[in-house]
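Just one protein chain is left out here, and the rest sit where they should.
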Amino acid sequence: MPNPQLNAHGELAHLLSIDGLSRDILTRILDTASSFLEVSDRDVKKVPLLRGKSVFNLFFENSTRTRTTFEIAAKRLSADVINLDVARSSTAKGETLLDTIDNLVAMHADMFVVRHAASGAPYLIVDHLRRTGRSDVRVVNAGDGRHAHPTQGLLDMYTIRHYKKDFAHLTVAIVGDILHSRVARSDILALNTMGVAEVRAVGPQTLLPTALEKMGVRVCHDLHDGLRGCDVVIMLRLQNERMNGTLLPSAREYFKCYGLTPKTLALAKPDAIVMHPGPMNRGVEIASEVADGPQAVILPQVTFGIAVRMAVMSILAGN
Amino acid sequence: MPNPQLNAHGELAHLLSIDGLSRDILTRILDTASSFLEVSDRDVKKVPLLRGKSVFNLFFENSTRTRTTFEIAAKRLSADVINLDVARSSTAKGETLLDTIDNLVAMHADMFVVRHAASGAPYLIVDHLRRTGRSDVRVVNAGDGRHAHPTQGLLDMYTIRHYKKDFAHLTVAIVGDILHSRVARSDILALNTMGVAEVRAVGPQTLLPTALEKMGVRVCHDLHDGLRGCDVVIMLRLQNERMNGTLLPSAREYFKCYGLTPKTLALAKPDAIVMHPGPMNRGVEIASEVADGPQAVILPQVTFGIAVRMAVMSILAGN
Partner (left out) sequence: MPNPQLNAHGELAHLLSIDGLSRDILTRILDTASSFLEVSDRDVKKVPLLRGKSVFNLFFENSTRTRTTFEIAAKRLSADVINLDVARSSTAKGETLLDTIDNLVAMHADMFVVRHAASGAPYLIVDHLRRTGRSDVRVVNAGDGRHAHPTQGLLDMYTIRHYKKDFAHLTVAIVGDILHSRVARSDILALNTMGVAEVRAVGPQTLLPTALEKMGVRVCHDLHDGLRGCDVVIMLRLQNERMNGTLLPSAREYFKCYGLTPKTLALAKPDAIVMHPGPMNRGVEIASEVADGPQAVILPQVTFGIAVRMAVMSILAGN
């Protein structure tokens, strides 16, 4: 089966997952983002690349933060952005997802930015567009279930490349609830594609998936083992709903075992960088001293995220 | 009493209802829409006709779909669009509808797109604007109670004209819950004005209003009678709240008696077109085989709807 993200020439037509994208394609996105980074620093932060295009934010799962980053990216490309409050819209009236898509396509949509609680929902949309002969309408996956969050994976690669230049000799530790994290999945795939030396998954057994070794990941249940000598630490958000559930004794216990503190961070290389996809739970997965400390690059991640999303939208739109 | 939609020269100043509009006015809107259809197909889907104008979407009744069509239409005309979440705004703080209008007029609004659960609300606004000397602010009725939904009526006429060229010899069947449908009311008025040969209202007695014959409509309680030999079938959405109420035994019963299937559609002319204002209840008023079949023009209706709304806004703004 061909990769649904690529067109017949092997070019990126939709962004659904890091899975199946070559190092060349990832590198091209990062290079394009690099050129957009400068736009956001200008006095007039706009380029006309998507002028007159209609970008629809379809957030079936609420996320003001992520929606905002796509909205800003699209507006800086001069697109018309339409935010659909899907939870209150026709789908709530019993319309199917694909009927909603057909309707928006009929309104001459150019791009859908889709977040959905169900893994695979953006694939379903891409497949439907293909079958109806409308693959010219582009789809960006802004997070689907536990599956993928490719723009987060890309901005994390941008951040690592920015601070570490070369991926080849890096050891990267991903710490926390990897089982439920689409960010972790996208990061692991991207790190492997970019060719890092070692990826470690660090967390309690209940929050790590079983197939990690098959993905070439070293599993560490002990935070000290996981952090020792690494170049990059990616902390994951602990979802509130896990904290007092059956998977974890309590947020306080969790912090004691897996929270990143100045002391545990000292086990990593002295120039190690600390990343987090946000929003942070201070005092749960990360201590404030680390979050606000000199090794944290959490806010630069956000800045790079806008540039990466501009790059993805611009490439998909054919620029 | 003069028609509140027309100015002293008989030109369209507001769009409140199909009622009272001449065939000439309807035809001019359809012709203007025709010229806008091309804009949505361009690479840069924008014309500057409403640049610097402030269009307010005042949806006192929630409808993401319809609001989106007006938002897209206004943005493609280069207007500034402000969506007011009226349910959570000052009216919720006890302010009257007309105080809200006065305030927005004082902010130099140019156009109001109004949806309201109360029949006549847009008329009240137009009347108030006239009395306060501000008839230069335009009003578009985006659906008021059971009364009217004139842009839907217009886009339905556009669709019929597109596929059937001439209205003169057509038989049009409107099927379903006509009693509660502002779409049906607007369609019947528009079809009569455009001079079709016959309009049929098809549905159970509990869902048909009593005054239909006075509107020149042939009433059919049997779907087979209603569809036989017709050129156009307009299916109406069955509101969820009717399905298990006292008006209907059940959605399943309804589909059995009034649902459009390949078999019942075969009673219409072979080249009959099938329309639906959306969102569809598949398996309730329409079978998927019909909705996705070759006679359905439901998605072109959506495309034409954007062009028709651009035409209405552009004409009201004086272009």
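Going in written order, the chains are labelled A and B, and every chain counts its residues from 1.
In the analysis below, contacts are C-beta pairs under 8 Å (C-beta built on N, C-alpha and C of every residue); 3 or more make two chains touch, one makes a residue touch a chain.
Predicted model only: the values in this text are computed from it and were never measured.
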| item | value |
| --- | --- |
| Touching the absent chain when the full complex is considered, from A:68, A:119, A:206 or A:250 | A:68 |
| Full-complex contact with the absent chain, from A:145, A:209, A:249 or A:300 | A:300 |
| Residues of subunit A (touch criterion as defined above) contacting the omitted chain | 40-46, 62, 64-65, 68-69, 71-72, 75-76, 240, 278-282, 299-303, 305-306 |
| Absent-chain interface as seen on subunit B, which is shown | 51-54, 80, 82, 84-86, 88-90, 93-96, 99-100, 102-108 |
